[in-house]
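Below is one structure, written out as structure tokens, with a few remarks after it.
Here the complex is missing a single protein chain, while all its other protein chains stay put.
Chain nomenclature is as follows: A and B, assigned in order of appearance, with residue numbering initiated at 1 for each chain independently.
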Amino acid sequence: MKVILFFKLLFYRSALFGILISVWWIISYMKVFPEYAFPSPNNIWLSFVKLVNSFRFYSDIMYSLYRILFGFLVTIFTAIPLGVLIGLYLRSSKSLITVFNFFRFISPLAWIPFAILWFQIGDKPAIFIIIMASFFPLIISVIAAVRNIPESFFRVAKEYQFSKRDMFMKLILPAINRELITSLRICFGISWVVIIAAEMVGSQDGLGYAIWDARNGLKLDVAVCYIITIGVLGILLDNIFQYCLTKTRGNVYAK
Amino acid sequence: MQNSSDISVKFENVHLSFDDFVLFQELNFTIKKKEFVSIVGPSGCGKTSILNLIAGYLAPSEGAVTVNGNIRTVFQNSSLFPWLSVRENILIGKNKTKGNTEVYKYLLHKLKLEPFENFYPNQLSGGMRQKVELMRILVGETDIILLDEPFSALDYINRITIRNDFVNAMKELDKTIILITHDIDEAIEMSQRICVLNKKPTTIIDDIGLNKSYSGEAGQQQLHDLKYSIISKLTT
Partner (left out) sequence: MFRLTVILLVLFITVVSVKSAGILSASFWKKEQVEKKRVLEKINVGHLPVTCHLTCPVTDYTSKTTTTEYEFVSKRFFDFPTIANAIQSKDLMATMMVAPLAFKLKQDGVPIRICYLGHRDGSQVIVKKNSNYKSIDDLVGKNIAVPSLYSNQHFVLYALLKEKGYDVSDVNFIPLPPPEMPMALASGAIDAFFVGEPFPAKAEMEDVGRVLYLSSEIWPDFISCVLVVHEDLIKNKPDAVKELVRGIAESGAWLEENREQAANLAAEYYNQDVNLLKYILMAKSPQRVSYINLQPSYAEFTRINQIGVEIGLLDRMQNINELVDLSFIPNVVSPAKIEYKKQ
């Protein structure tokens, strides 16, 4: 039964994919747009094959992954503890939240000039941009999630004499777990989008830089290959979050 | 000081007021150890405030509230941790070996929770969750158990079944139990003593001792009369 389902899904997805490629092929065949502005699937495939056989491709992926993971991990280890503290203890944290919100609405890309001035060129500006992109939405989400924990849970914790450490590890983290992972998933999406742009200006390698380089070298077919890679990688990474979400226990709030 | 070794809860001349509004004046009553008392009255008469005073969440404006022993409460809304199984919730804050004791197994059986030991709260009905909460309390070393309208959220049939399960479980365990409810049937069925409260101002208008150790032992007619007498007192 499950096998049939699997193949069914596979069929539908391939069919959809096939339709997209066919439409693309038709458009480029009919030369609706000039070749250099709208590369044909054929050219893309050739470029892709060449790319996959180059070291540069993999090293670009590694660089981008390195930066986004570094920045993301920094954000996780700072925003979550800080957010929990603020959510629990600061009654008048509204003004703090406003400050965070203010920064959240500044496009991370607007920080690029500063990132380059302060951190020069390389890994650091990209990591900085990632942190700016993911820290603020995350901390706001953590604060809200902590505030949403029902009072009764805290009462139970007090009754059973939970230590501070227990409060954090056994009450708060499990209680906000689902919201946290969902929020992280969103922040990751933002970071992934942002790093491509950040690398275009601030780095000398990485996926974003490679796209920009290809575009400046007037090789849009290479650029498209990288774009496809970015999309695929994004999905694969997103699946990590989805997987972790399925592994959460119980529904957060029983009705 | 009186010898208070056999008294669980004592209210002496307790006044409670919020700003201008005076809730009780000179409230006096005593609850002995291992008694099962119901506090009955219309909503708004301060039943929850009494609970808060007993549990220590509120302090009286005047007078003294004395409590001997640990208190745990079962509220109307479940406070089970949704990410823990039934078993884990019950054993919260306790040594994990308690899960192997006779008491645990006994209660699990009496409350008919055996098949659900590894379920999660969101898979259980409201009544079962209340049972799990009760069991969480009973497995520990609590002296006084407060039940704050625990069955109000349940439908009629459930209320009756679960009421029976509760009573069966608590029968052997010798704890002081204070039940707050607006359901008179429930009070009569479950408890040994009923305090009837009225509001404006909140006073104890009746304190009825039922001559039984637990429910079901009184004759049907007696219960019927008792119930209507309480109702008539509340509605005058």
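The criterion applied here is as follows: a residue touches a chain if its C-beta (ideal position, glycine included) is under 8 Å from a C-beta of that chain, and two chains touch if they have at least 3 such contacts.
Model, not experiment: these values are computed from the prediction.
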Listed by label, the shown chains touching the absent chain are A
Only one of A:Leu171, A:Leu184, A:Leu207 or A:Ile230 touches the unshown chain, namely A:Leu184
In the whole complex, of A:Ser59, A:Ser107, A:Asn148 or A:Ser163, the residue touching the missing chain would be A:Ser59
It is residues of subunit A that touch the chain not shown, namely 34, 36-37, 55, 58-59, 62-63, 65-66, 69-70, 72-73, 76, 113, 116-117, 120-121, 173, 177, 180-181, 184, 200-202, 204, 212-219, 222, 240-241, 244, 247
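FYI, only the chains that are shown with their structure count from here on.
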Whole-Å distance, C-alpha centre of subunit A to that of subunit B, is 50
Counting only contacts in the complex, subunit A reaches subunit B at residues 150, 152-153, 155-156, 159-162, 171, 174-175, 177, 248-255
Within the complex, subunit A is touched by subunit B residues 72, 75, 77-84, 92-94, 120-122, 124, 129
